[in-house]
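Showing chain A:
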Amino acid sequence: MSLRISGLTKRFGGLTAVSDVSVTVEEGTIHAVIGPNGAGKTTLLNMLAGDLVPSAGSVAWRDEDITKLSASARVGRGIGRTYQRTALFTDKTVIMNVAMGELAETGGWRFLRPALDRPGLRGKALAALDRVGLAGMAEARAGVLSHGARRRVELAMVLIADPALLLLDEPLAGLGPDESRQVIEVIRALAPAHTVVLIEHDMDAIFSLSHALTVMDDGRMIATGTPKDVREDPAVRAAYLGEGPSVWGEEVP
Partner candidate 1 sequence: MRLISHPAVLLTLTAVLLACASVPFWGGTYELKVATRILCFALFVLSIDLLIGFGGMVTFGQAAFFGLGAYALFFLSPEYEAGSILVAGLGAMALGALAALLTGLVVVRTKGVYFIMVTLAFAQMGFALFHDTDIANGSDGAFVFVKPALTVAGVTLIDFESRTDLHFTVLAVVVIALAKLVVLIRSPFGEALQGVKTDDRRMRALGYNPYLIRLAAFTMAGALAGLAGFLFASIDGYVSPELLGWQLSGQGIVMAVLGGLGSLGGAVFGAASLVLLEEVLKDQSLVGGFIAEHWHIPLGLIIVGIVLAFRGGIAGALSRLGGTLGGMGGGRP
Partner candidate 2 sequence: MNGITRRGVLKGMGAAGAVAAASTLPAPYVRAATPIKAGILLPYSGTYSRLGEAITNGFMLNLGKSGDMLGGRPVELVRLDSEAKPPLGPSNATKLINGEKVDVLVGPVHSGVAMGMAKIAREEEALTIIPNAGADQLTGVLCAPNIFRSSFSNWQASYPMGKVLADRGTKRVALIYWNYAAGKQAAQGFKDGFADGDGEIVTEIGVPFPEVEFQAALTQVAEVNPDAVYVFFSGGGAVKFVKDWAAAGLKDKIALHGPGFLTEGVTDAQGEAAEGIETAMHYADTLDNPENKAFRAAYADRFGKNPDVFAVQGYDAGALLRVGVEAVQGDMDARGDLYAALSAADFASPRGRFRLSAAHNPIQDFYLRQVENGVNVVKGIAVAQLADPAKGCKLA
């Protein structure tokens, strides 16, 4: 039982954004994907979520080939994602944003009663907001929230549907230290009940959170394994030499 990625490739015209990536993510673990900007991390995530169709390779989740499934069909298989750029419905209230995730199971095909009157929905949405520390902002319009708060609403939108597999694209980007800490604890608590694939740049967070790491550069996967293995991988060191110690959060020996 796992997420198996085999030979996944994405080409845009002449450019190969992701080239032959094969990784297996064990269920119940937190798996981080790292690499410099333009390495193809978000493209990889988009293919996992079904937002992009791979040029080659396959994705299997719990022994089912989902390569051809649409994004919405994948949601039905218990896969949820967040975006690198916050994609909230700015016209809606915070609680409505979160509820959208849960309402998705109806597909929107309910016409007669106010959305939030669905039995149990308000409670679940408030609970999800509570997990990210935003229960107090439930009735505010999402458009007026600070950047950090928006990132957390984003997370709550996925959490409410309680997906088995979460794909998080830079969940800590732009957060202050306090907010970061809070979100890190939320993510940490997801395992082992949930499986998490996340893209992140905050190395402290990655090494404190993740059970496994995949390193990408220029569309290729250059290493995968436990944080310890990856840190000692010569290919990774070679690729990242120029970026210095700060990237790795420790001194280069």
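Candidate entries met the following condition: all candidates are chains of the complex that A comes from, given by their letters.
Odds and ends about this structure:
Heads up, the rule we're going with is that a contact is a pair of C-beta atoms (placed from the backbone, for glycine too) under 8 Å apart; a residue touches a chain by one contact, two chains touch by 3 or more; residues count from 1.
Everything numeric here is computed off the predicted structure, so don't read it as measured data.
Every option in 1 or 2 belongs to this complex, yet chain A touches just one of them, candidate 1.
Chain A meets candidate 1 in the complex at residues 49-51, 70-72, 75-76, 80-81, 83, 87, 89-92, 96, 99-101, 103-115, 118, 141, 143, 157, 161.
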